[in-house]
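As you look at this complex, bear in mind that one protein chain is not there, while each of the others sits in place.
Up next, chain A:
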Amino acid sequence: MIELILIIFTSFFLGLFYSFLIRKFSARLQWRIGPLVFMYKDLRSIMGITRIIQPLYDIIKLFGKKTIIPESSRKRLFIYSPYISLIFAFISIFFIPFSGISLLSNVPYSLVIVSYLLIGSLLFMIIGPIASGSPWAFIGVRREAELFLVTEFGFIISLFSMAISKNSLILWEISISEFNLVNITAGLLMFTSILGKLHIKPFDMSEAEAEIVAGPYTEYSGKLLGIYYLTKIFLIYDFIALFISIFIPINTLPIYLSIPLFLIISILIIFILSIIHVLNPRYRIKNALIWYIKIISILCLINIITMVM
C-alpha cells in the first residue's frame, strides 16, 4: 500500500525531471542556457536556488491564470476532457512496474489495462480541442489524430508481440521474463511510436506554432491548459517507465541496483530523445505518415520473424 502512495510522488517528480531534462539538453545542444540548475547568486533571493522544477512552476503559473471558455465551444466536453485525460494518465502509473516494484502490474490482463488507459488519455487530448470550435484546433487535431493512428499501430503491435513471445498478458510477468531478441525488435518499434506520442521534433506538427498557432490547445488557457500540461508530465513518466519495464530486464535485480539503473537508463533515453528533437526540423503530416508506415511495416516484419524464430 505504501508503494502505491509513494509512486504518486515519484512518478510526478520523475515526470517533471524528465521534461526539465528534455528542455535542458535541447537548450545546451542549441547553444542556449535553458532552465538553470544553479541559479545566479544575486538572483537566488528572488528566483530560488534551482530551477529544476521549472515545468512545475509553469503549471503553477497557469493555475493562477484566468480560464477563458470560448462561446463557440461545446462547454461540457471542452471543460471535462482535460480532467478525464489526466485521470487516465494518472491511473496508469499504478499499473506500470517501477524498477523491481510490481505495484498493481501483477493483476490479470494488466497489459491490456495499461494500453487502454494510455490510449484513453491521448484520446481525450484530441476530443477536448475538437469541442473548442477553433479552426486552428481543428487542423491541429486532424494532424494529431492521423499521427495517433499510425503511432498506436506500432505501439500495440510491439506490446502484444511481447505478450505473445512471453506467453502472458500480465505486465509484471513480461517484465521479469527472460531477455531475448524480441525485446530488441519490439523495443525499437515502441521507441519509434513514443517519438510521435511525445511530439519529439520531426513529429511535432500538431503543435507547430509557426503554422497553426498552438494547434489543439489554441483555445485552452489557465487551469484547463495547466491540466493538460500536468497530463503530459504523467505521460512522459508512463511511456518511459513502460518502455524500461517491458524491454529492459532490470526488474529481477535487487532494488538497490535496479533503481539507479532505472534512473540511468531513463536519462539516457531522454538524452537520445533530445538529440533527435534538436537535430530535426518538423515534418509535414503527410511525410510523417509515410515515414511511420514505412518504418513500422519494416520493423513489424522483423518483429514477426524474430517471434517465429
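Criterion: a contact is a pair of C-beta atoms (placed from the backbone, for glycine too) under 8 Å apart; a residue touches a chain by one contact, two chains touch by 3 or more; residues count from 1.
Following the convention adopted for this analysis, contacts and distances are computed from a predicted model.
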Exercise. One chain of this complex is not shown here; going by its UniProt record, which of these names is it: "Methanogenesis marker 5 protein", "Iron hydrogenase", "Cu-processing system permease protein" or "BadF/BadG/BcrA/BcrD ATPase family protein"?
Worked result: "Iron hydrogenase"
Problem set entry | Sole residue of A:Ile113, A:Leu195 or A:Ala208 that reaches the chain not shown, by the stated touch rule | A:Ala208
Problem set entry | Candidate in contact with the missing chain, chosen from A:Leu122, A:Ile139, A:Ile244 or A:Ile269 | A:Ile139
Problem set entry | Chain not shown: contacting residue from A:Gln30, A:Ser72, A:Thr252 or A:Ser297 | A:Gln30
Exercise. Where does chain A touch the missing chain, residue by residue?
Worked result: 26, 29-32, 135, 139, 142, 201-202, 204-205, 208-213, 278-287
